[in-house]
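This is the structure I have questions about; it appears just below.
Here we show just some of the chains, and they stay where they sit in the whole.
The letters A and B name the chains in turn, as written, and every chain counts its residues from 1.
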Amino acid sequence: MKNFFPEVDKVQFEGRQSRNPLAFRYYDPKQVVGDKTMEEHLRFSMAYWHTFTGAGADMFGSGSAIRSWDKITDPMELAKARAYAAFEFMQKMQIPYFCFHDTDIAPEGETLKETLNNIDEIVALFKDLMKETGIKLLWGTSNLFSHPRFMHGAATSPNADVFAYGAARVKHALEITKELGGENYVFWGGREGYETLLNTDMKLELDNLARFLHLAVDYAKEIGFTGQFLIEPKPKEPTKHQYDYDVGTVLGFLNSYGLEKDFKINIEANHATLAGHTFQHELRLARINGILGSVDANQGDELLGWDTDQFPTNLYTTTLAMYEILLNGGLAPGGLNFDAKVRRGSFEPMDLFYAHIAGMDAFAHGLLAAQRLLETQELEQFIQERYKSWESGIGAKIVQGQVGLKELSEYAMANDQITHTSGRQEMLEAILNRYIVEA
Amino acid sequence: MKNFFPEVDKVQFEGRQSRNPLAFRYYDPKQVVGDKTMEEHLRFSMAYWHTFTGAGADMFGSGSAIRSWDKITDPMELAKARAYAAFEFMQKMQIPYFCFHDTDIAPEGETLKETLNNIDEIVALFKDLMKETGIKLLWGTSNLFSHPRFMHGAATSPNADVFAYGAARVKHALEITKELGGENYVFWGGREGYETLLNTDMKLELDNLARFLHLAVDYAKEIGFTGQFLIEPKPKEPTKHQYDYDVGTVLGFLNSYGLEKDFKINIEANHATLAGHTFQHELRLARINGILGSVDANQGDELLGWDTDQFPTNLYTTTLAMYEILLNGGLAPGGLNFDAKVRRGSFEPMDLFYAHIAGMDAFAHGLLAAQRLLETQELEQFIQERYKSWESGIGAKIVQGQVGLKELSEYAMANDQITHTSGRQEMLEAILNRYIVEA
């Protein structure tokens, strides 16, 4: 295997005192935290598209990235070089999982058949590299949004041929995900939404979206794919309005169409904030509904209105995310996938390392802080005390369904001078600071 | 009945050519539009709180409104004066419905009992005034958010006594709504949300919110209240995050808790935009799910991040709203309630008239434009043509569930060169302009 990153050796844990920018200061894969190692808790995954296909283009400029495989012109040779480079990178970074869309890994052909053949050729290579390195597939998916054929949607296209085409691609993507031992399969509906209601039959589109998902579930059973299905919500971008707006909306959709048993949710931090929610909110809502499946670990800029997909470095966010994940009993078979791209100005290969180190250390740090929060139960005790009226008396009766409005009204007549206790938000924020700094 | 607005006679329809600012130019109650009169289509309602209790205070300033009843100091006398003034106003404005919260109409007492007695006294007066004027109650509700006892929520309070207190108030509000022949009952959960997740048990709070709603439904059955229950979504404000975020979220919530048969949705335009949606989007999503119940007719300022509750004057919004409402077969038993307040600088009594005229004419105009759109079927034909692939061939097979991924894959292999037609957004926007101007 050619050495694509000769300037970097394996990135190692060196501890807090290290000033080596190519070392981990927090992420120590084998360190036991609570009942698992860090590696088992965090289940880090690399996003093939951003890290090995993306080049730093944005709406106002072309790609800026400099990569050692840039000069390869044959598309299949380029695809192979990227595969070798990706596995070298993951090994050096100690990242145990990766995720990909079918068209990330191989060029589209003139025909669907040719496209699938191209993909299959790289899948075979992946299989070898996975065996050789022990790196595993967190999830696979099919890109049903980039090609112009999906301009009006895939499952929600006004054109039934596009639905069929998308179905063919999902069929194949399920097969290769199974082939590679993928532990999950994700649907992100990048074009499943609308640009204007003036030309849109929303009812038919939503029905078709549900039909599409049912077909995938059926086929997975048929071929014995036992991975977890995931839906990834996003409120908008590229479309004006995407049907999988946020966790709450997806929950309603799954329920309405009888899909609630078959799907969990893949939550992306940046998508949460674009929908007006904190990342923690989306994790919490999914968790308490039993559908927190996996995470796209990145961060947005709340002052910007588009998906910036930055590497996650904010310790508040990583701490509160890991807090929810620990309360969820972990994410497995999901994981923390770095759906993040280096800034356009971070165009050197070294930035891929620095960025992943920044993200991995931020999540390892967050894990330690969250674990400590749960060990001391400092927040939990506050909350328990705050809600203790529900454990006995009228509270318990309400919870047990023993009282109706009449009984409650009688109770209230006799108990109408309410005394409260403070919510103590400011004190709790100071406590959170302490856990983050001391982690 | 004292004359509170001596400067205004009954506001009449005078037609497009009128320059009288105290006349309707579009709203002609008895004009037949399609299958109903304008009055029947629009079912206008006045919001008691904004128009007869609100005084123009904001977070940085006290009330500015000048009202002829301001000098009354006895709270019950003031409440009565407002009631007379309100019915005079509605009569002069030809508004057939009103809506209120219990505490809009009467002052809170020292005890719950006293509060309910105060309310009952005004309800009796309302009953007389309604009989006398023929004005009807669109919906009633209980204000479970303004008093400090609800600071941490009502149904979602950490304090079970508050749940009980809220239950007592809803019991009573249901009774008076029934007493007054109210056609709907609304829940807007102004404090049913959270300020910070650091102190919040979201699961218990959501469970309790559902319990609360179930209790209300049960009690309504018990007392024979047959009005429609409505939930009004809002994403935030006053709380950082409200559980009834938007239509999609409420849909999921209702399904999850077995409430989907008992509730429809009351959609407020300004709440829609605060959640990142157009008003039309929320109406559409509710409509196709069969839960579009009623409308809070106002408008926000999309460049401002709080609920401005402006009177609706934007003809795009009113046209597209009426388009959805007509497709819904109307709103009854719901209606168009002006949950809107005059600007703080529009402090004179005359502004109440000008503002309601502006809103009523804007909706009457929108009705005419929407009706014409549906008569010509210009948009419908475009959409039908756009989706025609679903009526035969592979499209029909998909819809009828006759094909799986395998069959679709075979089909796609043979049909992989997709041809599209344009979505024509720009042309459709120009067509919409034509309908609005020509209405």
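Just so it is clear, a contact is a pair of C-beta atoms (placed from the backbone, for glycine too) under 8 Å apart; a residue touches a chain by one contact, two chains touch by 3 or more.
Just so it is clear, the model here is predicted, and its values are computed rather than measured.
Participant: All chains are the same sequence, and 2 are placed; what is the full number of copies?
Facilitator: For the whole complex in this structure, the answer is 4 copies.
Note that in this section only the chains that are shown with their structure count from here on.
Participant: Taking the touch rule as given, give the residues of chain B at its contact with chain A in the complex, in rising order.
Facilitator: 111-113, 148-149, 151-152, 158-165, 167-172, 174, 195-204, 206-208, 211, 215-216, 218-219, 222, 235-236, 241, 245-246, 248-253, 255-256, 275-278, 280-281, 284-285, 288-289, 320, 379, 382-383, 386-387, 389-390, 393-395, 398-399, 401, 404-406, 408-409, 411-413, 415-416, 418, 420, 423-425, 428-429, 432
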